[in-house]
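Each remark here refers to the structure printed beneath this line.
Shown here: the complex without one of its protein chains, the others still in place.
As written, the chain order gives the labels A, B and C, with residue 1 at the start of each chain.
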Amino acid sequence: MLNVFKGKPKYMTVRPQGEPQRKEFPDNLWTRCDCCGKMIFTKELEKTGFLCASCGHHFRISAIKRIAMLTEPGDFQAFPPLVAADPIGFPGYAEKIKVAQEQTGLDDAALIGKAKIQGSLCILGVIDFSFIGGSMGSVVGEQLVRGFETALKEELPVVIFSGGGGGARMHEGIFSLMQMAKTAQAVGKHSRAGLLFISVLTHPTMGGVYASFASLGDIILAEPCALVGFAGPRIVEETTRQKLPAGFQTAEYALQHGMIDAIVPRSHMLDYVGRLLAWHR
Amino acid sequence: MLNVFKGKPKYMTVRPQGEPQRKEFPDNLWTRCDCCGKMIFTKELEKTGFLCASCGHHFRISAIKRIAMLTEPGDFQAFPPLVAADPIGFPGYAEKIKVAQEQTGLDDAALIGKAKIQGSLCILGVIDFSFIGGSMGSVVGEQLVRGFETALKEELPVVIFSGGGGGARMHEGIFSLMQMAKTAQAVGKHSRAGLLFISVLTHPTMGGVYASFASLGDIILAEPCALVGFAGPRIVEETTRQKLPAGFQTAEYALQHGMIDAIVPRSHMLDYVGRLLAWHR
Amino acid sequence: MQAFEWEKPVLELEARINELKQFVHSEEMDFSAEIKTLERKASRLRKEIYENLTPFQRVTMARHPKRPSTVDYISLLFDEFVEFHGDRSFRDDQAIVGGVALFEGQPVTVIGPQKGRDTKDNIARNFGLPHPEGYRKALRLMKQAEKFGRPIVTLIDVVGAYPGIEAEERGQGLVIAQCIEEMSFLRTPILSIITGEGGSGGALAIGIGDRILMLENAWYSVISPEMCATILWRDSSRAAEAAELLRLTPTDLLKFGIIDDVITEPLGGAHRDHANTGMQIRSFMRRYLATIMKVPLDTLVEERLARFRRIGEFHEKSLAEL
Partner (left out) sequence: MQAFEWEKPVLELEARINELKQFVHSEEMDFSAEIKTLERKASRLRKEIYENLTPFQRVTMARHPKRPSTVDYISLLFDEFVEFHGDRSFRDDQAIVGGVALFEGQPVTVIGPQKGRDTKDNIARNFGLPHPEGYRKALRLMKQAEKFGRPIVTLIDVVGAYPGIEAEERGQGLVIAQCIEEMSFLRTPILSIITGEGGSGGALAIGIGDRILMLENAWYSVISPEMCATILWRDSSRAAEAAELLRLTPTDLLKFGIIDDVITEPLGGAHRDHANTGMQIRSFMRRYLATIMKVPLDTLVEERLARFRRIGEFHEKSLAEL
């Protein structure tokens, strides 16, 4: 495998409720690699699947780009969109949603629908970090559950790419916490019917997302170097007052500690997932 | 709890295939405590349930004495006895069996039957260390399996006190290994019918006995200070060339490492087991 | 006993009444009229203060060091208890206590996190913050309960799952997910009672009940008020404001349909009267256990799933918007 650690800081900062980024890859000609610091021609980046040519770093990508990498044009049909309510009347939340919608063009952080991957029908879901850190509120929870329910009804496998910052969406208070139960139960029903769920952890999969459906895959894959864990590294550092071990909470670390089945570089992801789907038909 | 470690060596020697002891408690007036070294009046020892009054050490006791401690006279009815064959023609085995039978008065290392413990009907099994180290050959395996099968048919709980040295009985070669599978499967059938199995680990429960039925209790208890583990301490020391940690493979160590539910001193055993049986009626 | 700033007026009044009573005893003088007046005043004041607590005042009540925690409740609520230890794979985590107890003759499996009572106990119990092996023990005991058709009672008082290096290494997130998932499908009745702090995933992991009750001064939230304040304003001292925003009180949660009932505490909080708190909880347990134990298992699990299935607020995008 690529040595993705070269020149990498010990861990990356997670901003659970950070501002949505204006744009993933601004129209600048050049983008700086988060990992090795090299400047990369942005057009070049698009061609490689948003991998740094010098260090192999996997850039965070939008749900739409991810879906385009996994399906042929026309082979993804999204579920009807849902829009966030403001269940606990959290100050500024409604506005935050509106801004995120405008900036990302998404209704909420999850894009879920029926897809065909290398000839296998499945339910494909992708969480988009740029929508309020890819956090799980009522909409993401409901969409995921509908995904699993459709899969159950039509006896389809499910593939979810999870990459949300802090996991839960604080602005929905207890409703957000309950999405952990709701999604975990949806996985449970689907699983108990003998159906396949491939969970792919992309950077970063933390908190309530990691501690619910994303950990319940029959097969759990991760992209190289993705941060995966329950508590954010800063909280762990502050609580324990210990220096975090090198590579703490990276996919590689999780693999070593027995938590994931395999690390799959983005360039192999389509073939890897496609093969697993085919073998479970 | 009693401090059973006082003056105790780091671990006790297990003799997997040692000679059967002539007699547990010879007719001497005095017995030396294995643990603290004090001399104890043998008659006194009988009265206390074979506990050392000064250090709380639990002496190894015969199956018959154990049964007498748990049931009222007449409340234990042993299954028809079986006698060992010599399935691989192991030199000296037939003779070894004969000697053990004469010295212990038992047919083989397990005494199993229907019992009433504090009013609860159950299948009670006790392994006797003094019969070829309490090792499990075809007879012990078959007796245990018949115990679980009877319990399954009559919907009874099972209580087994395991205390056999090396676990498997080498002299029966592969037949001895297969008793692990056979007994584990008997537990499995009984368990899958929703019935209770209380496994009590007495000194020493090692090897093939520990790595089969004895580890499969719904509730696993141990007597204080009992040695429990898979590989014998000498083998671990020789293989790893490391000093064994204090208390290695004792019941207390196993409790701390999450392997057993509780340590129950012999003086409380009857009430403890009796209560659990009553709660599962 | 540690007192809160906001309850000082009532405590001072109570002290004054006690003094007078002592005086009466020793001097044989008649202050009964005065005492009566003061007691009426105290009663009014108590109601005024304790019935109008702010959310954050309730949070601090939930954290009172003398508030009963799981082992206290186990002895208050049950007649007998046998503790079982260990996850059967790594360690016995004393931050979660579990075993079988007798509730008015009925064996139940009881599980709950436990805070320490002194420094030594706190270290043994990791300040009540469970590691993955604590949740694995809980799951093991819940499955045992299912096997024997025993109802489960979970008593929840936990700031959260431990955010430590080893806890992460041994799969804290994974084990919480597994607990939630497996608990959801257990074919045995489950009663969950949030007795103190209900901190996020660490509480939810043992909180998938058929009925979920909550003590009056308990809280349950996706995030602690302090952490929420830190994220919003980079200032954890504004936790009281965050507590308002999070809607973490039993009243809010009852309205949202997250919990089923609120268990009243003695005025001034559970820590002021353990015995009465226990009696109060007992009567709720009696009622709710009887209810869920009557439901056929298929229905029970179906309804448990349906309960969580419907939680969530959102709008279907209208056709016009599409």
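Assume contacts are C-beta pairs under 8 Å (C-beta built on N, C-alpha and C of every residue); 3 or more make two chains touch, one makes a residue touch a chain.
A quick note: this is a predicted structure, and the numbers were derived from the prediction, not measured.
Peer 1: Mind giving the shown chains that are in contact with the missing chain?
Peer 2: A, B, C
Peer 1: Which listed residue, C:Gly171, C:Pro250 or C:Gly268, touches the chain dropped from view?
Peer 2: Only one of C:Gly171, C:Pro250 or C:Gly268 touches the chain omitted from view, namely C:Gly171.
Peer 1: Which of these, B:Gly37, B:Gly194 or B:Pro245, touches the one chain of the complex that we don't see?
Peer 2: B:Pro245
Peer 1: Over the whole complex, note the residues of chain A touching the chain we left out.
Peer 2: Considering the whole complex, chain A reaches the absent chain at 191, 194, 196, 218-219, 255-262, 272, 275-276, 279-280.
Peer 1: Counting contacts across the full complex, list the positions on chain C that touch the omitted chain.
Peer 2: 88-90, 132, 136, 170-171, 174-175
Peer 1: At which residues does chain B meet the chain that is not included here?
Peer 2: With respect to the unshown chain, the touching residues of chain B are 16-17, 80-88, 90-91, 107, 138-139, 141-142, 145, 168, 170, 172-182, 184-185, 187-189, 192, 206-208, 210-216, 228-232, 235-236, 239-240, 242, 244-245, 248-249, 253, 257-259.
Operating definition for what follows: only the chains that are shown with their structure count from here on.
Peer 1: Looking at CA centres, what chain is most distant from chain C?
Peer 2: Ranked by distance of C-alpha centres from chain C, the top chain is B.
Peer 1: Which one chain sits nearest the middle, judging by mean Cα positions?
Peer 2: Chain closest to the assembly's C-alpha mean: C.
Peer 1: Report which interface contains more C-beta contacts, comparing B-C against A-C.
Peer 2: Contact tally favours A-C.
Peer 1: So how far apart, in whole Å, are chain A and chain B when each is placed at the average of its C-alpha atoms?
Peer 2: Spacing between the chain centres: roughly 52 Å.
Peer 1: Return the distance between the CA-based centres of chain B and chain C, expressed in whole Å.
Peer 2: The mean C-alpha positions of chain B and chain C differ by 42 Å.
Peer 1: For chain A versus chain C, what separation do you get between their C-alpha means, in angstrom?
Peer 2: So the centroids are 33 Å from each other.
Peer 1: Touching at least two other chains at once: which residues of chain B meet that condition?
Peer 2: none
Peer 1: Using the touch definition from the top, which residues of chain C touch two or more other chains?
Peer 2: Within chain C, no residue contacts more than one other chain.
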